[in-house]
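Apart from one protein chain that is not included, each protein chain of the complex appears where it belongs.
Should a chain be cited, it is by its letter among A and B, assigned in written order, with residues numbered from 1 in that chain.
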Amino acid sequence: MSALGGGAAGGEGINPVASVIALVIVLASVGIVFILYPAALIPLIGVIIGGVLISFGVHFVPVGGAPAAMGQAPGIATGVAMLAAGGGLAGLFGGAWAAGHGLWIALGAGAMGGGVLMAITCLMVNVVYVFEMGIPAASGKVDKDPITGDTYPAYRSQGTEGHGLPFISYVGGVLGGILAGTGGTLIYLQLLAVYQGAFASWVGITPEGVATLAVSLAGIFAVGMFLVAAVLTAYNITGTIEGPHDPKFKRWPRAVIGSSAACAACGLVAILLVVI
Amino acid sequence: MENLLFGIGISALAGALATVAGAAEDTESDIGSQGDPNSQVQLAPQMGYIHRIYNKAISGEPPAYGLWVALAAGIAWALMAIQYNAILALIVGSSVAVFVQGVYATTAYLGRTASLAKFEQPVYIDVLKSVTTVTMAHAFVAVFTTVTMCFLMIEALGHPFPLPLMGIVWGIALGAAGSATGNPFYGKERQYQNYPFGAGLPISASGDIVRYAEAGQRSSLDNGWFTSKGAGPASGICFGLIVFFELWRTVLFEPLVAGWGGVIAGAVLIIVFMVIDRFVETWARKTYGPYTKETEEEATT
Partner (left out) sequence: MAPKIEASAGGMEHGKMLAIGLIGALICIYLVYLNTLMSTQVFAFFGGLAAVIALWWGTDSIKKLCSYGLGTGVPSAGMIALGSGVVAMLFATKLAVISPLLVPIGCVVVAAILGAILGFISDKVLNMNIPVMTRMIAELTVVGSLTMLGFTAMVAGTFSFGSLILGSISVMGLAIPSYAASVIGGCVIATIFMLGAIAIQHPFNACLGPNESWDRTQMCALECGFLSMITVAIMSIVFLSFIAVVISFVVSIILWGWSYSELIKLSKRDAFAWLDVKPIREVGGEQ
């Protein structure tokens, strides 16, 4: 993002007490929905799974932040939450379009939407680095690419931590886009089903009205929850990450716990909207 | 058949609009100095390098473009709801969004620069006057094409999202694609063009940005010329490909294989792009070679 970068706290390790409290929040949300509106039980679980997918997926996205913009560190030169949002919302676009074909096809369409966006973006990042700036890709965190076996130390230019998108980061970016796209689409589809079911029973509403309102509400809630899960994950990795080979990647369990609790709470409120 | 041809035509048109949008977006953000490379413009006075570069610190590009496009879409939607002509509504919506963008840009420049008084960085009013209008002009091109593209997706291709929601989705995607592709070119090649080509910037050199031009002092306006030589078109291709393939795979392949056609086409596309990326990467390694001699140990392990 803008001029801010370093200076972050972000300790290692998991706080067991807090994690248990977070899991209690998840269970409490599920329990409340089960008592008040049992029809929405499966959708709420879907929303929580969506949050988990988003949060896990964002860890794969290679984001270098401000240093990447000067070729000082590998990764994509933008904010992690927003890059993931770009991929995830493109997935949401695809998934919402395919919603009429059923859950699995729509999820697949959402996954491919996010994946295609990240595949093209990551390719163009490397094209700019290689053909416009004459800089080959080199990872800063590992000396050897886990997939291709390329060696990196000799390809890091002096005084930098590496640059460009090595192949492992490229694969990470695509996987991240796929997971984030699936998660965003899952949240949207589950809320859509809840609202369509609930609004249809209202007196005097037209089928066209049900469709319009359900799409709008589910869409804006999916965008909101997507951003919540993505920003929480960005806090977890304190801004920058290189991909699945980065040591920070090991922090994913706590972001997954946190995002599931956040999405459970937000999803609960979103579902209670139709109860009162 | 006719429907299919119509759909593919709209996909191509949307892709073309997206290409223009991506190129204009990156050019705009480089002229105004927005996003991650702006950290260096902010840092330079602290290191003793007073400059005359614009400092448009309006969050990152993805949220900023999310607002401009969603705002243009919201106002266009409102005008269309009271029976305005669609084209006129899109133009008025984009104009209002660009007015908001211009005001945000001036407050960002004034705010950031005034807060740098400790390092003796003055506010240059002529910079404000000349650069703001140019970024607004580029932003208009980017916003208008994107919001028109969103309108086409809804009206011609039948996507269920309402226009403002579509604006958020594609505005953030536009900012993500443009900033990811364009930032390194501006950040390294433009701001640090006096450092060796073909290498990353040493971390110790941060803040020593280029402040003088061929004649006189560097104005941010020249960044438009520079960006249009490289990262601008690259961002355009990036966003154009994203939008085109996203629509094309759905329009053309979705009816096949009981609805799974679009998904399979997406997977094939991802693999194709992955192979191209691998080719680009190995081409660079072979052609440019390592910076230092690879030691035997590294080569064998």
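Definition applied: a contact is a pair of C-beta atoms (placed from the backbone, for glycine too) under 8 Å apart; a residue touches a chain by one contact, two chains touch by 3 or more.
As the structure is a computational prediction, the values presented were derived from the model and not from experiment.
Of the candidate positions A:N126, A:S169, A:T185 or A:N236, contact with the unshown chain belongs to A:N236. For the options B:I58, B:V131, B:A180 or B:I270, the residue in contact with the chain missing from this view is B:I58.
Contact with the chain not shown here comes from a single listed residue; of B:S115, B:T133, B:Q193 or B:T287, that residue is B:S115.
Residue-level contact of subunit B with the missing chain is found at 39, 42-43, 46-52, 57-60, 63-64, 66-67, 70-71, 73-75, 77-79, 81-83, 96, 100, 103-104, 107-108, 110-126, 161-165, 167-168, 171, 203, 206-208, 211, 217.
Summarising the interface, subunit A meets the missing chain with residues 1-15, 17-19, 21-22, 25, 65-66, 79-82, 205-206, 208-209, 212-213, 216-217, 219-221, 223-228, 231-232, 234-240, 254-255, 257-258, 261-262, 265-266, 269-270, 272-273, 276.
By definition in this document, only the chains that are shown with their structure count from here on.
Centroid to centroid, with C-alpha atoms defining each point, subunit A and subunit B lie 21 Å apart. Subunit B makes touch with subunit A in their complex at residues 34-40, 42-43, 57, 59-63, 112, 159-162, 165-166, 168-170, 172-173, 175-177, 179-189, 191-192, 197-206, 230-231, 234-235, 237-238, 241-242, 245-246, 249-250, 254, 259-260, 262-263, 265-267, 269-270, 273-274, 276-278, 280-281, 283-285, 288, 290-295, 298-299, 301.
Subunit A contributes residues 1-5, 65-72, 76-79, 82-83, 85-87, 89-90, 92-94, 96-99, 101-102, 105, 108-109, 111-113, 115-117, 119-137, 143-144, 148, 150-151, 153-167, 170-171, 174, 211-212, 215-216, 219-220, 223 to its touches with subunit B in the complex.
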